[in-house]
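Only one protein chain is missing from this complex, and each of the others stays in its spot.
Let's look at chain A:
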Amino acid sequence: MARNIQSLERAAAVLRLLAGGERRLGLSDIASSMDLPKGTAHGLLRTLQQEGFVEQDEATGKYQLGAELLRLGTSYLDVHELRSRALVWADDLARSSGESVYLGVLHQQGVLIVHHVFRPDNSRQVLEVGAMQPLHSTALGKVISAFDPVAHSEAVDGERRRFTERTVTSLEDFEDVLELTRARGWAADVEETWEGLASIAAPIRDRRRMPVGAVGVTGAVERVCEDVTAGTGVVGSAAPPGAAGGAGGAPAEAELRAVLVAAVRDCARAVSRDLGARRF
């Protein structure tokens, strides 16, 4: 049997001591009830305090459990909270891009659409909130797979179905796509899920920079991509120099309109900022 780590055991004991009700204890109480020298107890408390698991009352100097402990249990972001935070920014993205906007989060083995703004042309459109999209082929799915390790393993382990000729299905190529996505901070889907449609998406993060979802635009490939003849193998000007080399095995990507990429990333940053500004 492996030896236990003594300092972790002691830290756990401190937390138990402080747990339950509104308990506040001074350093000497903690040290004496654990039968430890004050210096050792103080070292434990200081480390726990740095991690946010313990807080010290400024006035009395006494210790209590920290807010971070509560967050550990409830750190998931409510998707309806996410939608209400994203509402104005998603509207603005739809207006500036002229395309429909989708906001998605990881759900089981796919992307759950939690918010959808119509393309602003007043044509008849159907609200797609609640629909699922695949992780491996859509822009939203690629972004989530690239930044969220749980999504990544789902996408790697799951079936990567071929929807069109352009769908990336091999693991190696898929990992290259995710690598590129991480490097440039956004992902695209040019006719990899639906013929004739292209998407661009970027990650939304919470205040601890954890990825919570993705936002993106979807529209006709002719509008979302620059006017290029298909299959020229030129990587978009919106990608950083060198990205073309990095994406070696992946299929050539049509040139995405830089102004759309910028608008999507601005929107993602704005929503992230809004989430960060808020405490739980």
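FYI, contacts are C-beta pairs under 8 Å (C-beta built on N, C-alpha and C of every residue); 3 or more make two chains touch, one makes a residue touch a chain; residues count from 1.
Please note the rule applied: contacts and distances are computed from a predicted model.
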Omitted chain, identified by the protein name its UniProt record gives, among "ABC-type polar-amino-acid transporter", "Cytochrome c oxidase subunit IIa family protein", "Potassium-transporting ATPase potassium-binding subunit" or "Glycerol kinase": "Glycerol kinase"
Residue touching the undisplayed chain, where the options are A:13, A:27 or A:87: A:87
Interface residues of chain A (partner: the chain not displayed): 78-81, 83-84, 87-88, 91-92, 94-96, 116-118, 120-122, 125, 127, 129, 147, 182-185, 240, 258-259, 261-263, 265-266, 269, 280
